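See below for the structure under consideration.
Note that this complex is displayed minus one protein chain, with the remaining chains in position.
Going by the order they are written in, the chains are A, B and C; count residues from 1 in each one.
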Amino acid sequence: EAFLAAFQARIDAEEKIEPNDPMPEGYRKTLVRQIGQHAHSEIVGMLPEGNWITRAPSLRRKAALLAKVQDEGGHGLYLYSAAETLGVSREEMTEELLSGKAKYSSIFNYPTQTWADIGAIGWLVDGAAIMNQIPLCRCSYGPYARAMIRVCKEESFHQRQGYEIMMRLARGTPEQKEMAQDALNRWWWPSLMMFGPSDGDSQHSDQSMKWKIKRFTNDELRQKFVDATVPQGEFIGLTFPDPDLKWNEEKGGYDFGAIDWDEFWRVVKGHGPMNRERIEARRKAWEDGAWVREAALAHAEKRKARREAAKMAAE
Amino acid sequence: EAFLAAFQARIDAEEKIEPNDPMPEGYRKTLVRQIGQHAHSEIVGMLPEGNWITRAPSLRRKAALLAKVQDEGGHGLYLYSAAETLGVSREEMTEELLSGKAKYSSIFNYPTQTWADIGAIGWLVDGAAIMNQIPLCRCSYGPYARAMIRVCKEESFHQRQGYEIMMRLARGTPEQKEMAQDALNRWWWPSLMMFGPSDGDSQHSDQSMKWKIKRFTNDELRQKFVDATVPQGEFIGLTFPDPDLKWNEEKGGYDFGAIDWDEFWRVVKGHGPMNRERIEARRKAWEDGAWVREAALAHAEKRKARREAAKMAAE
Amino acid sequence: MAAAPSIAPSISGETLTAFLLRLADDHLVLGHRLSEWCGHAPMLEEDLAMPNMALDLIGQARSLYQYAGEVEGKGRDEDQIAYVRREREYVNCLMAERQNGDFAHTMLRQFYFAALMLPLWQAMMTSTDERLAGIAAKAEKEVAYHIRHAGEWVVRLGDGTEESTRRMKAAVEALAPYVDELFESDDVTRAVAEAGIAPDPSTLRPAFDAIVGPVFAEAGLEWVETPYGQTGGRQGRHGEALGFLLAELQYMQRTYPGMTW
Partner (left out) sequence: MAAAPSIAPSISGETLTAFLLRLADDHLVLGHRLSEWCGHAPMLEEDLAMPNMALDLIGQARSLYQYAGEVEGKGRDEDQIAYVRREREYVNCLMAERQNGDFAHTMLRQFYFAALMLPLWQAMMTSTDERLAGIAAKAEKEVAYHIRHAGEWVVRLGDGTEESTRRMKAAVEALAPYVDELFESDDVTRAVAEAGIAPDPSTLRPAFDAIVGPVFAEAGLEWVETPYGQTGGRQGRHGEALGFLLAELQYMQRTYPGMTW
């Protein structure tokens, strides 16, 4: 009790919690779950975008997309490292992903059907991710907060790049504009769902807010995202697929239509268009790569043994 | 001795040898080798053409190509059956193909790089095959001769179809004509090599001629092929890649340049552009399909056991 | 160009075209997938049987595209419709575009599709649309063979070895989310049904079950229910595999536009 109070006092004083600091088990668990989900999202998120690398329409776009997907792998790496400071190994986290026990962002369970989807993901999905992540740069857990600072910088570059793809399409030929509009139509609602259930239905929010793992509610972040994104879309002449979307002068933000929570829960529970394939792809990579990881380990051990034998011989 | 003479007398009298007839071991072996090679050629020959089924330029051509490749599988099937009458199983022959012990027509070790190659294969490769095969319809071994009658009919349909593809290209746009000419350039010499080494260097010819397994020498057949094919090519405005090719009034046939026998032997010995891939593809199909064949067998046995159990119960 | 065909007066040419394209795309895309096995089948008999079924499917697709082109009346021939559309314009069901997977997956998919098409063609043999009645009469015989052939494999593999049973069960599991879409109805299917051109797919489920049920029973397989089926194909919302299929399918027509082959 005294420990919990002291811990909360540190949090309230905006002190950073570091790996070797004592922390409540619930705090640790919440972080492990959240950082794990976040890491998995980066990893699974490589797949829908990776789907267009070999078909990117220009060399410049191909290079940018490669770099982006590589950054996502990098984010996964920092985040797994941050989670490792809490005592879970990358291997354990991977097993949880592949078994379906750990979640990842549901948005990646939608397919990337056209090139414009690459623009839409950068603009909307990375845009939504940033909204979620900027407050995390001030998260109470030090390693996570520091990882997020780096991640956020790169994400906002990706977001601009995605928006630039959409702008190019929206100002291109009629086919290109249609492609951009179609992508917006398909990705808009899933992007809004990225912020999670409405505040009333959110399971983990209260305690996370108290521990300063979270600093805004789902609905607050969603509203920020809508307010930031709608003018961007309108600026390039795209229409949002929501007849209820309109500026509310009074609240100084946009009103928007009701989210289809049935769809949200369906996808979360594994019945989105690509859930099965995403996990299958990761499982295949993991299983096909087992011999490589084993070989690397075996070689490192052989090397070490040889070094030691040489040392002994020299002594 | 007496048996050999009597056998030769039957051959000389143009009697057909049938599966249960006594025959010299050499005759049987020669036939097994030749029919096996022929069957393997049909099977491996499905691969270069199969390579273009998913990319055929029109639905009509796609359907025709599918039908053609299917016919080739059918030829393989008749031929394996003909060989089975001589006491070798399809499984044994397949093993010999996959181990590299049995040969198949070297022409299939060249890649099909463009759509025109599909035309060239039909026109030239099937054309050369027919030259080889028409005499085989009168082969002394009954089952082989009968299989060849059916095969020849279909092959000559394929040959006309291939020629028609080439004609369409040669009379099409400049790009199409160039594509046709390029295919002829690449396939002409390998087609001439299909008849095998020159008569002086051919290992198996004499005895095969005597046994009426063969009825013309390699060089005779090659000459027939050149004489039949060159006017066809010229008719559609294509040029043969042989500066020495010209009509010889005196012999009533075409003279043509020297064949690159080094290339011939290189490809026969396994160093053609696609040897490794062809065998690899067949091996993969065979190995990946093992569980299917086992299941079919297991199911048939289960069925039989159940039928017998039912019969016993009824008695 | 042929004179515009006379279609049932109670249906618009646009609706009929939409109906024909769905059916044609199903056949083209599934035929394409099947043809990918060419030369790589588990046994020679299947190197004959699979292209044979693919040929039937491509042939049926051609009849349907040709008719769609005439109904549409814009002078597009079968190849222009089959090859020169954008991905979002293909309206095949999602099951047809699924990657082949192993032989069990391919055969089960074929069996399901045939079990949908047999009652559909049978009903269309008495279509008010004579052209379609003719297409159906020919196709019905072909698809009856597909049911026999693929159905036999479902039984053999389902009741074969331990491995084949495991694989066939995995196929049932993997394809389950794509079955319901086959029976979807919407404005197009209802209009076509009302005009007596083709039955609404939703009415075909009992016939499908009557074909699948006994085969599953013989194969020792159990039906897998999914809480939510996948959908979207009829609106051109596809998975990620179709794009790669189209890149191959369209390669020549896109690279050498407007030529005759």
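Methods note: a residue touches a chain if its C-beta (ideal position, glycine included) is under 8 Å from a C-beta of that chain, and two chains touch if they have at least 3 such contacts.
These numbers were taken from a predicted model, which means no experiment stands behind them.
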Touched by the hidden chain, which of the shown chains? A, B, C
Of the listed residues A:M23, A:L47 or A:A170, which contacts the missing chain in the full complex? A:L47
Residue, one of A:G100, A:G172 or A:G257, that touches the chain absent here: A:G172
Residues from chain C at the interface with the omitted partner, ascending: 86, 243-244, 246-248, 250-251, 254-255
For chain A, residues touching the missing partner are 43, 46-47, 50, 53-63, 66-67, 69-70, 73-74, 76-77, 80, 90, 115, 165, 168-169, 172-173, 175-176, 281, 284-285, 288-296, 298-300, 302
Residues on chain B that touch the omitted chain in the whole complex? 48, 51, 55, 111-114, 175, 182, 186, 266, 271, 273-274, 276-277
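Methods note: only the chains that are shown with their structure count from here on.
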Taking each chain's centre as the mean position of its Cα atoms, how many Å separate chain A from chain B? 57
Give, as an integer number of Å, the spacing between the C-alpha centres of chain C and chain A. 37
Going by residue number, chain C touches two or more other chains at none
At least two partner chains per residue is the criterion; list those residues in chain B. none
